[in-house]
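The excerpt is restricted to a subset of chains, each kept in its original location.
Chain naming follows the written order as A and B, and within any one chain the residues start at number 1.
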């Protein structure tokens, strides 16, 4: 069990202690579930109602809430960031079965760094280069010439296809497929001819990729995911997409081929982005939006229609087809009314 | 081959025989494809046209259609439910290669119930507890401390990550990932800090989970799927989501973190539900809806716009941006018209 004093935690996150800095903390939990010896946090005002009754030995709070904290408080500017940093302290190190499991199949031409783990039934192809402390779980398949930087972690049942290049400290969750062929097709009189996908995928440092997400290789050049990008589950990244550093994308979003997304963007879940667009830095797109044009300015963007009781919705749904007609009829009404006002005015002046 | 008399089938589903109860039935098929010796069913009126010409030896029908049934009939209240119950009779038992395949890697600390099957190349982590008659196919990976109740079935290439708890009679299809990290990130001046995902996933009895669906573990507390929930393929369930008993969700739907869905709900396919919402019991949401607010009353809810020929759609699509302006211009027209009527009325009275 990992234990820290409240003062040590405050130092770790650059915060201030209100109360007893010698209090021992050995875990983190929610306001509702925390017990003595644990620290909790208040990062979202909707949970404020649980503050008075928490059993936590200390609570991470912003200055505004320090006065009403019934226990010790750790006062910080950003309680959610402080919570993340402290929770990471309590995770402890993962128990690693260091070494190559006897059932793994590792090509003779693969080069393995120090303390590399390769789990049961994983397959490492020709020319692979695995950095120090890379941890590969069970059932992973690495094609030819895959490179993974130091401290990379592949959970289980992951496929990295030929030529995929991955930076340092990258975390990949189960079921991910990186480097499969992009959807490149040329239409020859109705029959689709496959366009060979000859590029690869390059992924930067500190990237995280969620379960069952797919990232296609490039057609001629590479698909690129820059440093610090965070991808949720079941995301599709098409061939030759370029995602700028520190952009986060939520689950089930699809980015079509050759689109370039800027740095520090936040894309919601189940968004659809068509191909060959450019999206600027610092763009936020809310969930389920449809993006059909490039975005050149930072800001928050949305599309979609509201949820309604089905019978109401059905009427409005049908009227959508008459939206342009409604526009024209409004214009006509305005013209007719102006005409009428004009003729009445003339009559008054006669 | 499994064979039953029509009378036995009627007893099994609580229905009545019209015709010869001694008729032998050894299979089930559609009205169009059934042959002699098979039973069919009419559960959807669009297939009524096939009733007259079916070769089935008997047809499961509601009372209203019994008179026009050319063969023996099995009359029930709900033909689709009766079809499901009878089809289950004819499935027979799956041929199970009981026992642990020599290529499977099973931790010494795992506890296996009676008649457990573990398929080729599957990996069972430390502390696993598998109930009686659990069947695990090939290529599955179970992390530490996974528990699966009696009669559980994992098809193939499935990953259950650390601490996942699964009830009895749960069926999981290939490619499913349960218990991978939720998408928890704290933003520290543009840089994302990973929030450790310390919770787990708890799944009740009689749950079915479709191919390549992902269910994330909780951040601090658990993600919970209650008894009898049915999930289709490629669904994303975020961290700390809670799905009430007997709710069914169709394919490609995404439920963001901490949302609570009630019991007996039906959610269509490709729906997006944002995080931190509460959805009441007995709510139906039609396919492709966007859900951005909590739903407090049972009922059917929808969103979305109609499919149109592209050139028509394009005009209406563009007008959507002027919807609020149109509203204001209608109000202005109404005010102007009222003003005009008012002044004309005054003039008439002068």
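Operating definition for what follows: a contact is a pair of C-beta atoms (placed from the backbone, for glycine too) under 8 Å apart; a residue touches a chain by one contact, two chains touch by 3 or more.
This is a predicted model, so every value here is computed, not measured.
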Copy count of the single sequence across the entire complex, 2 present: 3
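Just so we're on the same page, only the chains that are shown with their structure count from here on.
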Geometric centre distance via CA averages, subunit B-subunit A, whole Å: 25
Residues of subunit B defined as touching subunit A within the complex: 103, 105, 121, 123, 139, 141, 143-144, 157, 159, 161, 175, 177, 180-181, 183-188, 190-196, 198, 212, 214, 216, 220-221, 234, 236, 238, 252, 254, 256, 270, 272, 274, 276, 284-286, 289-293, 295, 299-306, 308, 312, 315-316, 318-320, 322-323, 326, 329-330, 333, 336-337, 340, 344
Residue numbers on subunit A that touch subunit B, as the complex places them: 28-30, 33, 46, 78, 80-81, 83-85, 87-88, 90-91, 95, 101, 103, 119-121, 137-139, 155-157, 171, 173-175, 208, 210-212, 228, 230, 232-234, 246, 248, 250-252, 264, 269-270, 287-288, 304-310, 313-314, 317-318, 320-324, 326-327, 330, 333-334, 337, 340-341, 344
